[in-house]
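Note that one protein chain of the assembly has been removed; the remaining protein chains are unaltered in position.
Entry: chain A
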Amino acid sequence: METIEYMGKTFSVDEDGFIDDFNNWCPEWEQWVKTVEGIEEINDEHRKLVTVLRDYYEKNGIAPMVRILSKVTGFKLKHIYELYPSGPGKGACKMAGLPKPTGCV
């Protein structure tokens, strides 16, 4: 675990920069992720994705499938990449404080 100091907060992250615990997420974390994920300014659409991801994770204990994320937010995959250049997994889930995606990636 590495630690990151940012805007007066301290975060523990793994090698890929995912936060150690869903509950340690805070607005400052979003600002930090913005700087490493190629995002210029966090807007309402970024926030909408983060909110949907966090709600879904709290209810279901997993991240939603890409298709469900698109349906619930109304954002096409192309638009999700416009918002988060690394995509829904490495970009949006990281900002939302969800655990790192696993499997045969």
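Heads up, the rule we're going with is that a contact is a pair of C-beta atoms (placed from the backbone, for glycine too) under 8 Å apart; a residue touches a chain by one contact, two chains touch by 3 or more; residues count from 1.
One rule holds for everything that comes next: contacts and distances are computed from a predicted model.
**Student:** Which listed name, "Na+/H+ antiporter subunit G", "1,2-phenylacetyl-CoA epoxidase subunit B", "Phenylacetate-CoA oxygenase subunit PaaI" or "Dissimilatory-type sulfite reductase subunit alpha", is the one UniProt assigns to the chain that has been left out?
**Tutor:** When "Na+/H+ antiporter subunit G", "1,2-phenylacetyl-CoA epoxidase subunit B", "Phenylacetate-CoA oxygenase subunit PaaI" or "Dissimilatory-type sulfite reductase subunit alpha" are compared with UniProt, the left-out chain turns out to be "Dissimilatory-type sulfite reductase subunit alpha".
**Student:** Could you pull out which residues of chain A are in touch with the chain that's been left out?
**Tutor:** The list for chain A reads 15-16, 18, 38, 62, 65-67, 77-78, 81, 85-90, 94, 100-105.
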